[in-house]
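Here's a structure for you.
For this view, one protein chain was removed and the others were kept in their places.
We just call them A, B, C, D and E in the order they show up, numbering each chain from 1.
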Amino acid sequence: MKLLLINPNTSLPMTRSIAEAASAVAAPGTEIVARCPTFGPVSIEGHLDDAFGAAGVAEQAMVAAREGFDATVIACFGDPGLDAAREALPGPVLGIAEAAFRAASIVATGFSVVTTMTRTCVIAERLVSRYGCESTCRGIHGTDIEVLSLESCDEATLARIEAASRVALARDRSEAIVLGCAGMAALCEELQRRLDVPVIDGLAVAVKLAEALSALRLRTAKRGDYAPPLSKRWTGWAAGFGRDVTA
Amino acid sequence: MKLLLINPNTSLPMTRSIAEAASAVAAPGTEIVARCPTFGPVSIEGHLDDAFGAAGVAEQAMVAAREGFDATVIACFGDPGLDAAREALPGPVLGIAEAAFRAASIVATGFSVVTTMTRTCVIAERLVSRYGCESTCRGIHGTDIEVLSLESCDEATLARIEAASRVALARDRSEAIVLGCAGMAALCEELQRRLDVPVIDGLAVAVKLAEALSALRLRTAKRGDYAPPLSKRWTGWAAGFGRDVTA
Amino acid sequence: MKLLLINPNTSLPMTRSIAEAASAVAAPGTEIVARCPTFGPVSIEGHLDDAFGAAGVAEQAMVAAREGFDATVIACFGDPGLDAAREALPGPVLGIAEAAFRAASIVATGFSVVTTMTRTCVIAERLVSRYGCESTCRGIHGTDIEVLSLESCDEATLARIEAASRVALARDRSEAIVLGCAGMAALCEELQRRLDVPVIDGLAVAVKLAEALSALRLRTAKRGDYAPPLSKRWTGWAAGFGRDVTA
Amino acid sequence: MKLLLINPNTSLPMTRSIAEAASAVAAPGTEIVARCPTFGPVSIEGHLDDAFGAAGVAEQAMVAAREGFDATVIACFGDPGLDAAREALPGPVLGIAEAAFRAASIVATGFSVVTTMTRTCVIAERLVSRYGCESTCRGIHGTDIEVLSLESCDEATLARIEAASRVALARDRSEAIVLGCAGMAALCEELQRRLDVPVIDGLAVAVKLAEALSALRLRTAKRGDYAPPLSKRWTGWAAGFGRDVTA
Amino acid sequence: MKLLLINPNTSLPMTRSIAEAASAVAAPGTEIVARCPTFGPVSIEGHLDDAFGAAGVAEQAMVAAREGFDATVIACFGDPGLDAAREALPGPVLGIAEAAFRAASIVATGFSVVTTMTRTCVIAERLVSRYGCESTCRGIHGTDIEVLSLESCDEATLARIEAASRVALARDRSEAIVLGCAGMAALCEELQRRLDVPVIDGLAVAVKLAEALSALRLRTAKRGDYAPPLSKRWTGWAAGFGRDVTA
Partner (left out) sequence: MKLLLINPNTSLPMTRSIAEAASAVAAPGTEIVARCPTFGPVSIEGHLDDAFGAAGVAEQAMVAAREGFDATVIACFGDPGLDAAREALPGPVLGIAEAAFRAASIVATGFSVVTTMTRTCVIAERLVSRYGCESTCRGIHGTDIEVLSLESCDEATLARIEAASRVALARDRSEAIVLGCAGMAALCEELQRRLDVPVIDGLAVAVKLAEALSALRLRTAKRGDYAPPLSKRWTGWAAGFGRDVTA
C-alpha cells in the first residue's frame, strides 16, 4: 500500500524524523511518502499555528487527491485538518491523537497524555471531547518542552518526560501514557521500559491502523459530510485550488 | 470603538454586504472595518473550505494585531479561526455562531438552526457541543441553498428558508430560529415578521456583544491558552508572519 | 431604553449599591429602575433563601409586566426566578451568572468562580450545568464571606477574595475570574488590576447584554415555554396576582 | 411514622385528593399530614407558578421544621422547593418526580413521561437532567390537560392520557409510563391495566420511599449544602420567618 | 412478602452475614431467602470475578424464576447480573449500588464511595455513569481491604474505613458516605456515629426499596428489553437451563 504522511509542522528535519519513525513500524509492503505544507510555522504549538497547520494539511491533501494514496496519516497531535483531508481524499485519513486514544483505551481503562507546551493542553482537551474519551483520558500534562527541541532529544529531555509521566500515573490513577507529540516517537520504547506501563506513540498506531483499514478496503464515506468539496472559485495564492478540488 | 469584521469567505461583494448589515446595527460611535483573507475559497461550505477560512482569519488577525482594534467579529457561522484570532489579538473576538447561540438561549428555552448546505450541519453540531448548547439547540436544518446565492436573495430563497423554519419549529418543539449563515442577515427582519418568533442573526448579535465587551474593557486573557503566539520561523508564502506575530 | 434591575436580596442598601454599579456601566440613554421584592430574606445564601428570592423576582416581574421595561436584569448570582421572569415579561431577562459565564467563555478558554458562602457552591454548580459550561468553568471556590458584609467592603475582604482567586487560577489552570455575587461589583476593577487576568462582574455584563438585545429588538419568545402565564386563581397574600398576570 | 405531605398547588380539594391517594398506599403505622402553602396559584402549570410553588413549599417546610415530622413528600411533579425543604427540615424530603424516575429505572430500561400542559415539558426535561436520567427517560409528552381538571377525572380525560401513553410507548421505544402530575394518581391502576406496562405514580412511590428511608433512620445531611439556613432578617409578610429558621 | 437475596460471592459465611444484616432491617412480614451461586469465586474483587458473579446471579435468578418471589436483591456492590436477573424474574430486582446511590442523592447533594480493593474503583465508576450520578458522586476511594476480611471485622479495619471516609469528605466536598461492599453492612451504624454524616449501606436500602416496590405491586416491565429470555439450546454444565428459562 501507498501511505501519505503529512507533517503539519513545516520543519523538514522533523518531517524526515517522522518518516523514519513511521517506516520503522510499517509493514514490508507499505510505501511511505512524507510531506509537509509549502507554507506555515515550523512547529505547531498553539491555536494560530494550528489554524495554519490545518490549512497546510488541506493543501497537501488536495495536491495528493489524484495520486492514488491508499491512506493518509496526519502527524501532529492536534489532528489539524483531519476533516478537510477526509473530505479531499478518497482513502481513510487518521490523526495521531485519535489513533493514540483508541489504542490506549484498548490496553487500559484510563490513560494520561504527556505533551509539549502547556498552552496546547486545551487543544488536547477538545480532542478528548470530540473523540468521546472524557472518562478514559484522566489527565493532560504539559511539560513546556518546545516541539523542535525534540528533534535532537537528549537524556535531560527524556528525564523531564519521564518525570511528568510518573506524576501523571500517580495523580490520575491512570495505567498508560499517551505521548502528545509526533516528535516524541523516538522516545517511546525507552520510556515504556522505564515506566513499565504501555506508552503509546500515536504515529506508530496511526500507521498500523492505516494499513489495517487499507487491507479491509474501508474508505471514507463519500455521501454527506465528507463528500468531495464543492467546485468554486479560490483566490490569492490559493487560486489554483478550485480546479484541483473538482477534478 | 474600532471593530474589525473578518469575513472568512473571500467574496468581496459578500464582504461588502456583511459590512453593511453590521453597520446597520452598530452604535453611532462604532467604526467598522471589514476585510476578508487574501487567499482561499470564495465561500465556506465544507471542511476543506473551513480549514482555509480559519487560516485566512488567522492571517487577517495577525495583520491587524497592531492596528489597535477594540474588538473583532468573525462573520461565518462555523466560527473558523476563532481560537487563532483570540490568540493573535488583544481585544475580544466573537464568532457569529457563538453569539447567536448565546442570544437564542436568553430569549428561548430551545432554538433551531436553519442553515445553507446540509453537509455543513456536522460543523454546526460540533459548535453546539463546544458551546455547551446540547440541550438548548433542538435541531439543525440544512436547506442546500448555496452561500453565494444569498448575495442576491429573492422571494424564492426566502420562502425556502421560511418553510425550513416552520418545519423546524414544529418538529423540534423550538421557539426561536438561529440563521446559520452570515449571508442571511438581510432576511432576518422579514423572516421574524412572518414567523412571529425571535429570528436571530448572529452577525448583528456579535456586533452588539463586541460593543458591550469593549465598553466594559474586557479583553482576551493573555495568560495560558490565548497567550501571544510563540516566536518562530514561518515558511513559504507565509514566511513574513513569524516577525509579525512576535512584534 | 428602560431597564428593570431586580435585586432578589431584600436589603435596600444593597439594592442601592447594585443600582449604582449598574448605572456606572450603562449607556447614556439607559434609564435604570432598581427594585427588590416586598418580602423575603435580606440576603440569598442558601436554597431556602433562593426559593424566596425566586418568588420575589417573580412578584416584581408581575408587578412590572405592564410598565414597558425594555429589558430586565436579575442581580443575584444564583439567577433566581429567571424562568418566571422570562414568562412574565415581554422583554429579554438576564441573570448575572449566565451573563458572567458567557463573557468569561469569550475572553478565556477556562474560568474559575470565586463566590461567598461555600454552601452556595452547589447552586453555582447547577447553573454551570444548566448553561452548558461544564468544560469552561474549571472550579467554584467559596470564601465564606457573608453577602451583606460586602456592602462595606474593606481591604481585608478584598484580600480574602484576591487570595482565593490566586489559588483558583493556579489550581484550576484557569485564565479568568468570575465574581460569584452581585455585591462584589465594586471590587472588580481593583481585583483585575492586582490579578492581571480578566475579572468578570456579571452585573456589568448583564446590563450591557440587556442594552445589546434591546437595541436589536430581540424579545423573549412568547410561543411555548415562556408564553404568558395561564389565568388562574391565586390565594393568600398573593391573591391579587391572578388578575395581574392575565391582564 | 409521621409524614408531611406538601401540595405546592394551593387548591384545597386537590390537597385532599392527594392526601387520600397517599393514605391508600401508606403503611398502617404511617400518619399523613397534608398541607398546602398559605399563598400562591391554585395550580402549578408554568415557571411563574413553579417559583411561587417553591416558595410555598419553603414556607410550609419552615413552619413544620420543629413539629417532628419523620419525612416529607412534595406532591407536585416539578419538585418545586425540594432543596429549600431539605435545607429547612431534618428528615428526608422526596419529590414525586425524583421518586417516579427512580422507580421507573428499576422496572424498565427506558420510560416515557406523560404530563399535563405541554409548556411544562421543559421543567420535566431539566429534572431529567438534574436526576441523571438522560438515557433512561426516552420522551416527555404533554397532553394539554389542565391540572385542576384532573380533580374530577372522567373517561374522556383518561382516554386522552391513555392515547398519549400509547403514542409514547411506540415512538420512544419505552417500556413504562411515568405520570407527570400528582393529580393523576387516581388513574394509575386503571391505566396500567389498559396498557399492560408499569405505570408509575410518583406520589405513591415517594410515600413508600419516605417510609423506607425513615425506617432506616436516614436523614438529610446537615453538613454543607443542606446545613440549617443561616439566621438573618426577613422582610415584608415573611418577616416572621427569620426567627423560625434559626430556632 | 418473599424476598430473594442473591449474594454473587460464593462464600457461605458471607451469605449468612448478609442475610442477617438484611433481616435486621426487613419489615415483620418480609421473609428473606438468601442464596449464592453454585459456582464461582468466593469473593468479587475484579472484572473476572464480576463476570462469574453475574453468571452466578443469572443462574440463581433462573432457578428462582418460578418460586414466586416478590422481589430480589443482588448483594454485591458491582450489581453483577442485574439486567439478567431483571430479564429472568417477574418481580423487581435491585442492585445495592443502585439503591445506595439513590438514597445518597436524596439525603445529600454529593456523596463519596468508600470501597474495598482500589482495582474495583473502575467498576464503581461505570455504575456511577450508568445510573446518571456523575454530578452527585464526587469521589470513589479504595481502601485495599479484601472483601472476605470484612467477615470478621475488627477495630483496625473499621479505623481504616473511617480514615478513608474522613479523607473523602474533606477532599470531595461531599456530605454522605456510600459503603462500597455488602460486607460492610455491619459497620454502618458505628461509622455514622463517628462521622456524623449519613453513611449508606446499599443492602439495607435495597431491602427497603424492594419492600416498597412490592407493596406498590410494581413489577419489571415484560415488554422489550426485559421480556422473558428467548427459548434456545444451552450447552455444557448449563445444558439444563434452556428448559428452565422457557418454562
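The criterion applied here is as follows: a residue touches a chain if its C-beta (ideal position, glycine included) is under 8 Å from a C-beta of that chain, and two chains touch if they have at least 3 such contacts.
Every value quoted in this text rests on a predicted model; they were computed, and no experiment measured them.
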{"item": "Among the chains presented, those that the missing one touches", "value": "A, B, D, E"}
{"item": "Absent-chain contact - pick from E:V33, E:A51 or E:V167", "value": "E:A51"}
{"item": "Residues in chain A touching the chain absent from view", "value": "25, 27, 83, 92-94, 98, 102-103, 105-110, 131-136, 169, 173-176, 196-198, 200, 204-205, 208-209, 211-213, 215-216, 218-221, 223-226"}
{"item": "Absent chain, residues of chain B that touch it", "value": "118, 121-122, 125, 129"}
{"item": "Hidden partner chain, residues of chain E it touches", "value": "10, 37-43, 45-52, 54-55, 57-58, 61-62, 81, 83-84, 86-88, 117-119, 121-122, 126, 129-130, 146, 148, 224-227, 229-230, 232-239, 241-242, 245"}
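Just so we're on the same page, only the chains that are shown with their structure count from here on.
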{"item": "Superposition rotation for chain B onto chain C, Cα-based, multiple of 5°", "value": "180"}
{"item": "Identifier of the chain whose CA centre is least distant from the whole-structure CA centre", "value": "C"}
{"item": "Relative to chain D, chain with the most remote C-alpha centre", "value": "A"}
{"item": "Equivalent of D-E within the choices A-E, B-C or A-B, defined by over half of its residue contact pairs recurring", "value": "B-C"}
{"item": "Distance between chain centroids, defined by C-alpha means - chain B, chain D (Å)", "value": "44"}
{"item": "Multi-partner residues of chain E (at least 2 other chains)", "value": "109-110, 135, 173"}
{"item": "Touch-based graph of the chains, sorted into line, ring, star, complete or other", "value": "other"}
{"item": "Which pairs of chains touch, using the document's own definition", "value": "A-B, A-C, A-E, B-C, B-D, C-D, C-E, D-E"}
